[in-house]
Every structure is written in structure tokens, then in C-alpha cells.
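As C-alpha cells, the structure follows; a few thoughts come after it.
What you see is the complex with one protein chain gone and the rest in place.
Moving on, here comes chain A:
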Amino acid sequence: MSVLVYTESEQNKLKKAAFEVASYAKAVADQLGTTVTAVAINSGDTSELGNYGVDKVLKVSNSDLENFNAKGYADIIKQAAEAENAKVVILSSSADSKYLAPLLAVGLNAGYASNVVEAPSSISPFTVKRSAFTNKAFEIAEIKSDIKVIGVSNNSFGLVENSGSATAEDFSPSISELGVTVKSIDKATDKVTIADAEIVVSAGRGLKGPENWGMIEELADVLGAATACSKPVSDLGWRPHSEHVGQTGKPVASNLYIAIGISGAIQHLAGINASKVKVVINTDPEAPFFKAADYGVVGDAFEVVPQLIEKLKAFKAQ
């Protein structure tokens, strides 16, 4: 009756989010007095999972699933849950995990809580806290079904190290028809994605035009951060849609969010409120973002950002 966790990988390497969900699974397993089993698909070396509390890894190698397929992956995790008699299944909040989670929940006839931000406050009844109303509130939800599926919000639980070791076993579930085939993938592999990033550097209409994004990218580079933008910036075509964050764009749950030339409209803030520390750089001291931020600089981005880059370079060189 272990807790099952799906640990995601990318190009045969476990993602950082895999260690966070493993840490979360360990916390739940401790509450339930049981062990943690991970299921890893085409993952390469998984021994590091032991450091985050995983006792056993079910390793699946399947060349038909080199590309992510929600139905195929949900099928595998379902069979792993059944094999382990798992009552709780933990996933991350990546686009892929959110895609497969509802299919898995139906397969296991399980209640599913997404965007969960803390370890369960109680296991009987099974109660979790999740963000709702696009980060404007939290919902305390009880999962009523026998089996529970939990999607953990990225960066909400963090990594918790645990000295242990994980045994590995091959696992060969049967895969039914996939129904959806990947034709092409268009992805910048050398860039940090908003979903994975610990730091996000974001800029708005205050930057005046797409030609001014050089300094934003440089700042992001120095910090190892992902770049993002406000909605009008992507609507104007200054930046790709995939960078649009906010209520109608991507959610951001980074440790640090730096907003440059962004006014702080309610719809923008809704999407980034889950970020832990917020910095605003804006010429207008009345900009609403100052009410939502932890640190602020009232100043011209074209002067402040280049200086900040220099200061950060000096700091990193120390």
C-alpha cells in the first residue's frame, strides 16, 4: 500500500520537478506510515530519487513512448498504482502531468485535486490545500474517493532531502492504442521554461518595443532565469505567446519574479501571485504592482536594468 509518485524526465534525465514530487510523496507516506514507489518512464539513471525519500522505482522503457502521450502515460501509471496497491498517486503541475492526470483519475476512479500547495493537513478525511480563483484564494478540499490523485503546484513544496536509497525494478505494463501521434515538436531546448524556472524575468509595455528585449534576456541569462511578458506585449507580437503570463496566460510559481515596466493589472497579478518574492521596476510609483511586490525600484528600466545586470555579474563572480 505504498504512495505512488510519477517522476517526470526529459531527454532521459529526471526533471527537477521529479525531486519535488518525490519529496511530497515522502511526506504523505510518512503520514500514512508507508513507503514511496516512483514510476519513471524512459528515465535513464533514477538512483538520485533515493535522496528524496523514494524506496523503489518502477522503470519503464518503451520506445513507442519516446514522445509524451497522455493516454499511454496515464495507462502506465494506472497499472503501476494497481501493482503497488497505491491509494495516493502524486504528480507535478507540468503541462504533461496536468494533461494526463484527469485521464489517470478516471482510470482509477479517483478524486483529483490539482494545484496542491501543501502536504495534506489531515489524512482522514484526506484534506489538501489548493490554489483556486487563479491564485486569488485557496480552497481546502477533501478528496473523498478510495484512491486519491494529487497534482502538486510547482515550487510550492520544495525539495526535501532524505538519506536513503531506491531500488530499481523493470516494469512492463501493456499499452493500449494511443490515439494521438506527435508529428513535430518546436521547442527551444537551451532555454529555461517558465514552468521549471526558479527565477522569472518579465517585462511589459513599459519597454516600448521588441528591440529593447536584449537587456531582459541578458538579465535572465545572468540569473539563469526564464523570460516572460505581459499580455499586451504578446498581443502586439513583441514576444511569443508562450511567454504571456497572467490569468489568461501561463501561471508562474517561481521563487523570484522580476517585473519590469509592468503596471500590475489584476489579471497579470493573478497569474504570478504564487511566486514567492516579487520585485518591480517601474517609473511610476503609483503603479499597482508596488502594492503586490516585496521589493521595488522606482526608476527607468533603461537605466536600472543595465546597472542591475552589472551588479549581478559582479555578485556572481564573487
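Brief remarks follow.
Everything that follows uses one rule, which is that contacts are C-beta pairs under 8 Å (C-beta built on N, C-alpha and C of every residue); 3 or more make two chains touch, one makes a residue touch a chain; residues count from 1.
The rule we apply is simple: contacts and distances are computed from a predicted model.
Between the names "PqqA peptide cyclase", "NADH-quinone oxidoreductase subunit J", "Electron transfer flavoprotein subunit beta" or "Cytochrome bd-I ubiquinol oxidase subunit 2 apoprotein", the one given in UniProt for the chain missing from this structure view is "Electron transfer flavoprotein subunit beta". Only one residue in the set A:Q11, A:S124, A:S163 or A:T181 touches the chain that does not appear here, and it is A:T181.
The chain not displayed touches chain A at residues 68, 70-71, 74, 94-96, 98-103, 105-107, 110-115, 127, 129, 131-145, 151, 179-189, 191, 193-196, 198-199, 223, 235, 241-242, 244, 247-249, 255-256, 266-267, 270, 273, 276-277, 279-280, 290-300, 303-304, 307-308, 311-312, 315.
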